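For reference, the structure is listed below as structure tokens.
Only a single protein chain was left out; the remaining protein chains are all shown in position.
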Amino acid sequence: MPPRPMHHLRNLRALGWLLHYAALGGFLLFALFPLFWLLKVSVTPNDLLFNEGVRLWPSHASLEHYVSVLRHSQFPLFFRNSLIVSGVTAVLTSLVASAAGYAFSRFTFRGKAWLVGLMLVTQMFPLVMIVAPIFRLLTPLGLTNSLTGLVVVYTAFNVPFASFLMQSFFEGIPRELEEAAWIDGATRLQGLRRIILPLTLPGLAATLGFVFTAAWSELLFALMLNSSAAVSTFPVGLLGFVSKFSVDFGQMMAAGVLALLPVCAFFLLVQRYLVQGLTAGAVKG
Amino acid sequence: MRRLEPYLYTLPAVLLIASILLVPLVIGLSYAFRDITLLDPRSGSFIGLEHFRDLLTDSGFWGALRNTLTWTFASVVLQVGLGLALALLLNREFPGRGLIRLGVFLPWAVPSFLCGLDWAWLFNPVIGPLPDWFHSIGLMQRPENLLSDPQHALWGPIIANVWWGIPFFAITLLAALQSIPRDIYEAAVMDGAGAWVRFRRITLPFLAPTIAITVLLRTVWIANFADLIVVMTRGGPADTTQTLASYIFTQAFQRLDFGYASAVAAALLILLLAYALCVLALRRTFAVRS
Partner (left out) sequence: MIPRRCLLLAAACLLLTARLYADTDLKLVEVLTSPERTETLKSLVAAFERRNPGTHVEIISLAWSTAFEKLATMVAAGDAPDVVEMPDRWVSLYADNGMLESLEPYLAGWSETRQLTPRTLEVARAVDHTAWLLPYGLYLRALFYNKVLFRRAGIAGPPATLDELRADAKRISALPGKSGYCLRGGPGGLNAWIIFGAAMVGNNVFFRPDGTSTLTDADWVRGTTWVVELYREGLAPRDSVNWGFNEVVAGFYSGTCAMMDQDPDALIAVAGRMKPEQFGIAPMPKGPAGKAFPTLGYVGWSIFRRSLYRELDWKLIQALDGPEANRIWNQRVGALPIYQSAQNDPLYSSAQFQGWFAELSDPGEVPTVMPTYLPGFAYFADSLVVRTSQQALLGQLSPAEMNRQWATYLNKARRKLASRKH
């Protein structure tokens, strides 16, 4: 094949990168503008909220809403509860889902199709309809009005999807790698730990990220299962800003911005493992 | 012991799902055959298929069904398409990738309730920028609230849903993309395959199982997703944005008629089951081919 002139290739590549960055810029704008708006409302004092509604930044920015949320509301408590529930749920779900996902990927066993089907079916029923039965189920166990109850329920909700996710990632890893390890004398579990697990880190990272975020934002069950403020999570706290008399948008948005911080931090942490996974793949190649 | 291995691995998942999801699901479904009004101690009698007969003549149900199809189809197509595009864009190394990745994934972190409120504000002509922008680019005759327009109100929650849901597909597809061994690509490049051919012959087949399952799960999930609609339009104006999920919520928690709500949920379940079977059949053909 005759070599192409060098400047042609360079121009094409430059154009490619330009389009690449332009497209990314478009996505970034679309993703961040509503969040910017959240931020903007959170620093707008109440009296300017409606008069200067359409401006991109208030004429008089103020941090009064953040002060109210941190000092005069129960947000720090709700935050802490959300962190506990989401963190524990994420870890627990990843463990259970990895085991199940591995089983789905590597074994064929009787009842597998039924199990998969059942998992799918449980995702299809609107959660609204099982609030009352779950409430009745958890009450004698003392799991209502508690953080533990939420963790149990959230884990159950997320396990099906997380299992499928982990299964997909396990299937992307060739069986030969494991079999090679077995030939070398390792047990299945050792093979899992030493060979497979490092390769599924991107998948594990993704799963942890998803489950954490899903648990972090869940509202319906946090609202219905728990009543006292001591065990309320922050989405329930956000609802508290909508009273009969007014919607305290400034404070609500401030709380929302604050609530984004842990998830950002979590994503940052998780991203590192995504990169690690990529590097490991390159070394393997 | 060996034969029990798979069952041991799946045991924790099975226990959790059976106790927390399956049992309540069966109980919830059983409501569809009974006359259950919450709080009414006199209700609870078995009435067979009466709720389902009422369903057939309920215009609210059929309207909600139509809206559900629009809502689900538009949301999924846009989320998958844009999510895939974003994942491909992020799959290359470039400076600032980490930060940009964080930025585009942020919408997923916003709770649905807050997302709905945020977008409701954006669409509001008094306090949001979008109506003015729509007007200046000619999409609207006057700056108005999209959410009050009976013809197009459903697009408000759809846009909010797409904004919220793109990160999900982008993350899953990106992780799947990164699991594809690089040497296959390198071999293809050495064989002279162009970018499009590489995409079609390597990327897509490798992504297919992930795409299939995530699309299936997300479709099911979106069909059941009432939050954004309840927060942004409450199903209005005049029920034009009412989907089956929000309709179930209304029947259950405003009318307290858990029996009828359950019947609607059962109908939705049947539809989603049919859809799932189709997708799974498709996936099997794909797997056989590759």
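In order of appearance the chains are A and B, and numbering begins at 1 in each one.
Keep in mind that, in the parts below, a residue touches a chain if its C-beta (ideal position, glycine included) is under 8 Å from a C-beta of that chain, and two chains touch if they have at least 3 such contacts.
Predicted, not measured: the structure shown is a model, and the values here were computed from it.
Visitor: In the full complex, which of A:Ala61, A:Leu77, A:Ile195 or A:Met224 touches the chain missing from this view?
Guide: Only one of A:Ala61, A:Leu77, A:Ile195 or A:Met224 touches the chain omitted from view, namely A:Met224.
Visitor: Of the residues A:Arg110, A:Arg136, A:Arg175 or A:Arg194, which one touches the chain left out of the display?
Guide: Touches the omitted chain: A:Arg136.
Visitor: Touching the left-out chain: which of B:Leu38, B:Ala193 or B:Ala208?
Guide: Once the missing chain is taken into account, the touching residue is B:Leu38.
Visitor: Decide which residue listed in B:Asp35, B:Asp118 or B:Asp239 touches the omitted chain of the complex.
Guide: B:Asp239
Visitor: Tell me which stretches of subunit A touch the chain missing from the display.
Guide: On the subunit A side, contact with the omitted chain comes from 46-47, 50-51, 53, 72-73, 131-132, 135-136, 139, 144, 223-224, 227-229, 236, 239-240, 242-247.
Visitor: Considering the whole complex, not just the chains shown, which residues of subunit B touch the missing one?
Guide: Listed in rising order, the touching residues are 38-42, 124-126, 144-145, 147-148, 150, 233-234, 236-239, 250, 253-256.
The rule we apply is simple: only the chains that are shown with their structure count from here on.
Visitor: Once you find the CA centre of subunit A and the CA centre of subunit B, what distance in Å lies between them?
Guide: Distance between chain centres, rounded to whole Å: 15 Å.
Visitor: What does subunit B use to touch subunit A in their complex?
Guide: Contact set of subunit B toward subunit A: 3, 5-7, 9-10, 12-14, 16-17, 19-25, 27-29, 31, 38, 82, 85-86, 89-90, 92, 94, 98, 100-115, 117-119, 121-122, 124, 126-129, 132, 163, 166-168, 171-172, 174-176, 178-183, 186, 192, 206, 209-210, 213-214, 216-217, 220-221, 224, 226-227, 245, 248-249, 252-253, 258, 261-262, 265, 268-269, 272-273, 276.
Visitor: Once bound in the complex, which stretches of subunit A touch subunit B?
Guide: 1, 17, 20, 23-24, 27-28, 30-32, 34-35, 37-38, 41, 49-50, 53-54, 56, 95-97, 99-100, 102-104, 107, 109, 112, 115, 118-130, 132-134, 137, 152-153, 155-157, 159-161, 163-165, 168-169, 171-173, 188, 199, 202-203, 205-206, 209-210, 213, 216-219, 235, 238-239, 249, 252-253, 256, 259-260, 263-264, 267-268, 271, 274-275, 277-278, 281-282, 284-285
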